[in-house]
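Excluded from the complex is one protein chain; the other protein chains are retained at their positions.
Chain IDs A and B follow the sequence of writing; residue 1 opens each chain.
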Amino acid sequence: MVATVVVRKDTYRDSVTLMKISSKVAQLKGVRQAAVVMATPLNKQLLGDIGLLTDEGERAGPTDLVIALDAEDESMSSAVSEVDSLLSAREYVEAEEILPRTLDSALRMMPDANLVMISVPGNFAKREALRALRKGLNVFLFSSNVPIEEELELKKLASEKDLLLMGPDCGTAIINGVVLGFGNIVNQGSIGVVSASGTGLQQISTLIDREGLGVSQAIGTGGNDLSEKVGGIMMTKGIRLLEQDEKTRAIVLVSKPPDPQVTERILEAADCCKKPVVVNFIGVENNSIGKKGFITATTLEDAARTVCALVQGKRPRKTIFDIARKRIMSIVESESSGLSSTQRYVRGLFSGGTLCYEAVAVLAPLIGDAYSNTPLKREYKLEDVNVSKEHTCIDMGSEEFTVGRPHPMIDFTLRRRRLAQEARDPETAVIMLDVVLGYGANPDPSAELVAPIAEAKTIAEQDGRYLSFVASVIGTAKDPQDLRRQERKLKQAGVVVMPSNAQAARIAALVATRGAIEERLFV
Amino acid sequence: MSGKAHVFDKKLKVVNIGVRTFAEDLEKQGVEVVHVDWSPPAGGDIEIAKLLEKLEEGR
Partner (left out) sequence: MSSEEKEFFRSSMLIRPLRLVAISIGSIACKRLNQERIGQVHSVFRRVFNVLTPENRLICVVRRDVQRGPINVVTNLPQWISMTSIGVRENYEVLKVGGSITVENDVLVISTRNAKEWKPQKEFQADLLTAEQIRDNLRLVKEAACSHGSFSGLGQLIECLGDRRSARLVRGALNPFARKALPHISKLMKAIREGCSPNIRTSAKRLIGLGPGLTPSADDMLSGLMTSLAVMTKNLGINANLASRANKEIASCVPGRTTLISQEFLTLAADGEASEPILELIERIMTGRPEKAEKAAIDVLAIGDPSGTDVMLGILLGSNLALNEAIHRAKPFKILPLL
């Protein structure tokens, strides 16, 4: 007869559990007698009475759980290990699973998940994305600073498995009417978008919404998809998916001009596509790609309006301005009449990189190349990103400004500071802004801008100058910030509000030149 | 398990790893989401993390 006591210090199990353990232990092979009790003085006495008390049991205290066994010699060790496993058995769902710490435990909670959103630091992104793809899940990869080789590897795998890998560095997507990451609440409809640019996607989707139409799916590919190395894997895939999607009737592609080889590949895919495709490689002139039989657009606005026209069976038209020429020129007159002779330049302060790029592209034929941290031409890269030179457009969402800070779409600190700086510069004629709404953006951007704009105008006024402000608001009335309210607030602050980034750039050029480029513009 | 077109037809069910506000925004839109309280593997040590990765891939 062997008696052994398994003591668990400070162990608490409820009585139901203790009873279950008790009956299971008593039934184990070779166990003659068993007791499962808290080691109170009387219980220890009782164990002694029935011959189950050992020294270890004697040493236990009232807060200790004691499991005493009398078993045949050969059966003892297996009985003890069985007891051990009974005690450590996770009878209940453990904390790890409800507040999961890994993809695996999250999937135990939600076995039918179909998308994983990843926003971890870039050097850990591949690991997480790989896991998700291996589990057959689509991925939205917000993380940036992922090495290009890793991006390629991930996209190849995604392509093999017929999955979406949106990113790296993808900030926006709209899948099944759900906004992923940043993005606006837009109508659901029949226009599919595949975009390598986040704010580009936002501008296009909101303009489609303004036309009264809607988006079926808006797939983000991440900023590096159309680079030479990656070769446009996701954009190509996106085109194919939208081609197969029943709800999609027309497709828009958005990107900054890609590598020439990649351009070819994308255009091939667009050409093969049975559905009409509008290609918007921002700033690229029409004639270089228009001949392949799909439609091109140089601005985001044109792309949006063109695809809408296609869906409605109308003829696409290019937009210069929405309101009549006369009205435009009268606005230009009142904005430029107060300019002093030193004021000559447009200064654009952007939160969206693509919007900055588009502004530079729109301004170029009108007033010449602008300096930028994301210029069209290499020669026009700003030496010191903190000091404007001549016409300048700054992407304040780029690395130099965002390390260790929230993005300018949310935090306006740096933009406000730069605003004041430009106001003090006697050569600044017009300040141009993009105001982005929707998920992930500042809860009330116009409220944040009203005071700094007033201050800036005052700084200029005290110096005998009039400072003009031009802006476009990227959003919809359905966004929490409410497009109409934002536009109204800005107008009340004396800002000229245009319906798109492209139109804002054009009117800024008119104001800076005091209307001199009118003929060139209204061709 | 194939993804793709099935995503376009089905209800989105999302696992969010990383920034919490993304999960919150999805909830606001009525989407079923599980948020993963992510912390870097190997205590943030990149070298060890890379080794872990290699081990996983060896499987």
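List of remarks:
Here is the rule we use: a residue touches a chain if its C-beta (ideal position, glycine included) is under 8 Å from a C-beta of that chain, and two chains touch if they have at least 3 such contacts.
Worth saying up front: this structure is predicted, and the values here are computed from it rather than measured.
Note that of A:4, A:43, A:298 or A:446, the residue touching the chain absent from this view is A:43.
Within the entire complex, the positions of chain A that touch the omitted partner chain are 12-16, 18-19, 22, 35-38, 40-43, 46, 49-50, 62-63, 92-95, 97-99.
Rule of thumb we're sticking to: only the chains that are shown with their structure count from here on.
Those residues of chain B that touch chain A in the complex are listed here as 1-8, 10-19, 21-23, 25-26, 28-29, 31-32, 34-41, 46, 49, 53, 56. Those residues of chain A that touch chain B in the complex are listed here as 99-103, 105-107, 109-110, 112-121, 123-124, 126-128, 132, 135-138, 142-143, 161-164, 175-176, 178-181, 217, 241, 244-245, 247, 439-440.
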